[in-house]
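The other protein chains are all here in position, but one chain of the complex has been omitted.
Labels for the chains are A and B, by order of writing; each one numbers its residues from 1.
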Amino acid sequence: MPKDLIDLASLGAAGIERILERARELRQLPRAERERLCAGRELVHLFLEPSTRTRISFELAARRVGARVIDFDGDASSLRKGESLSDTIRTIEAMEVDGFVLRHGEDDMPRQVAEIAAGAVINAGAGTTAHPTQGLLDRLTLEEELGDLAGRRIAIVGDVRHSRVAASDVVALSLAGAQVHLVAPPELQRESVPDGVERGAELDPLLPELDAIVMLRIQRERIREEVSLDLDGFVERYQLHAERLGRMPDGAVVLHPGPMNRGVEISDAVADGPRSRIHDQVRHGVEVRAAVLEHCLDGPR
Amino acid sequence: MPKDLIDLASLGAAGIERILERARELRQLPRAERERLCAGRELVHLFLEPSTRTRISFELAARRVGARVIDFDGDASSLRKGESLSDTIRTIEAMEVDGFVLRHGEDDMPRQVAEIAAGAVINAGAGTTAHPTQGLLDRLTLEEELGDLAGRRIAIVGDVRHSRVAASDVVALSLAGAQVHLVAPPELQRESVPDGVERGAELDPLLPELDAIVMLRIQRERIREEVSLDLDGFVERYQLHAERLGRMPDGAVVLHPGPMNRGVEISDAVADGPRSRIHDQVRHGVEVRAAVLEHCLDGPR
Partner (left out) sequence: MPKDLIDLASLGAAGIERILERARELRQLPRAERERLCAGRELVHLFLEPSTRTRISFELAARRVGARVIDFDGDASSLRKGESLSDTIRTIEAMEVDGFVLRHGEDDMPRQVAEIAAGAVINAGAGTTAHPTQGLLDRLTLEEELGDLAGRRIAIVGDVRHSRVAASDVVALSLAGAQVHLVAPPELQRESVPDGVERGAELDPLLPELDAIVMLRIQRERIREEVSLDLDGFVERYQLHAERLGRMPDGAVVLHPGPMNRGVEISDAVADGPRSRIHDQVRHGVEVRAAVLEHCLDGPR
């Protein structure tokens, strides 16, 4: 039976572990064997917000397990002719499509689509609340680096309030037993967080204790308009540069979900330096998404 | 030798029956066997009018028989650089492409392209005169439901004048021996119809005798501007709602080519109710198009 991936809390600790384990196993599989796992399955990309890297990552992941993708062009679509999302989903599904990969600006949309659709619905990022495959790939990246995350201290820094990456990382890392710190100026901080997650406005005092740091993208224009952020002050207090990195323990690593604003939340030296695991994140993204697709689709057709 | 599908009249009664029969047979074929039917064939999608559902339906149909599609992006294309359609077609064909699936605003374009192209040309909807695969899928849907259509009474209701669906349904259903009624206010009625097809402005008197009804999409903006339709009056006289459906015989079914304007030509209760065959139409669309592609392409490459 097809399964959905709407958020990580619903997937649960055991579900997350199974997918990460499977992502590691898929690395060893010969190509021909991998491509039989979901052979003949048809996925529809419903990317109603622009996204290059996630779209391409999911498409490559689909190919790895033998599934095929059709791009639904939101712009040139029936939606423009006034058709409801529900009719669009049901119509596409009547074509015997096996699942949807959905990117949308609204938090609740993946759940709404999942209620309509009989096939798999995979949340590829929605609103500010969930980007579950990013949470999975960040956790895989950290586990590859640090092993068991129980007791590890990990800071997520920057525009925590608007970041679906932060939201999913909190769940993925907390369920692994890590101590997560959300670090942001008050106007970019989350209003509520799960028990056990710490919030603060200061990065510097945390640095010597961190095993890893996830720097978030600052969406300049949006932030200036909506919260009148003092960008220079932000850079001064939070930018991860070589000097700050030097105050972190040996072996600590740096993540960033991309795309980066070099010179804002992260310096060139750190982004391109030996502690950066930014490209590993991208590589693990395809691995994790292939495992998610295998999990959500129901074997080959 | 490659064959074209420009309109249903040219395909003829026997040709239509062969394709519908083949569409039913393809359901039984194992995937691997199906995908050998047109393996290695390359199709080009020339969708010069936006269409999501038909484009996706043809792409899925192509995959079912092992053919592959390339999207010709009309916007970013040589056409913008002033190249003639004829040079564009000949150029693409010189790349050893096997056929074109064409959607265009002008009635005559598929025939013009077919005169230029050596490969298969398949009309995926043109102007207001032909949408042959829609005619085929509507007929398949009705035959699955009602069996032999000879003597059956079927109404096509709404903007008959501008509807290529109506045009192709008239041919497909008349050739099956059905009695077709085109029902529309005078300003939306066709000026001429084939012998044996009935036209009228009244829906209600017909209801008790109908075996099926095809509700057409009202293109609100366009209709208000071009023919200054009284939309409230239209809804009052023609909308298919539960009460009107109740006056149709038991076993009568409801079709709509989509996308629907719920609350205009059809009510929610009817669209989502037990007599609706709207999702069957979509499913049969892929089946019929797979059979059309097999018919028009010339086996595997």
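Just so we're on the same page, a residue touches a chain if its C-beta (ideal position, glycine included) is under 8 Å from a C-beta of that chain, and two chains touch if they have at least 3 such contacts.
Fair warning: this is a prediction, and the values are worked out from it, not measured in the lab.
Only one of B:E96, B:D195 or B:E236 touches the absent chain when the whole complex is considered: B:E96. Across the entire complex, the residue among A:L5, A:A212, A:V270 or A:V286 in touch with the chain not shown is A:V286.
Seen from chain B, the chain kept out of the figure touches residues 40, 42, 44, 68, 70, 72-73, 76-84, 87-88, 90-92, 94-97, 301. Across the interface with the omitted chain, chain A contributes residues 31, 50-53, 56-57, 59-60, 63, 220, 258-262, 279-283, 285-286.
Definition applied: only the chains that are shown with their structure count from here on.
Averaging C-alpha coordinates per chain places the centre of chain A 41 Å away from that of chain B.
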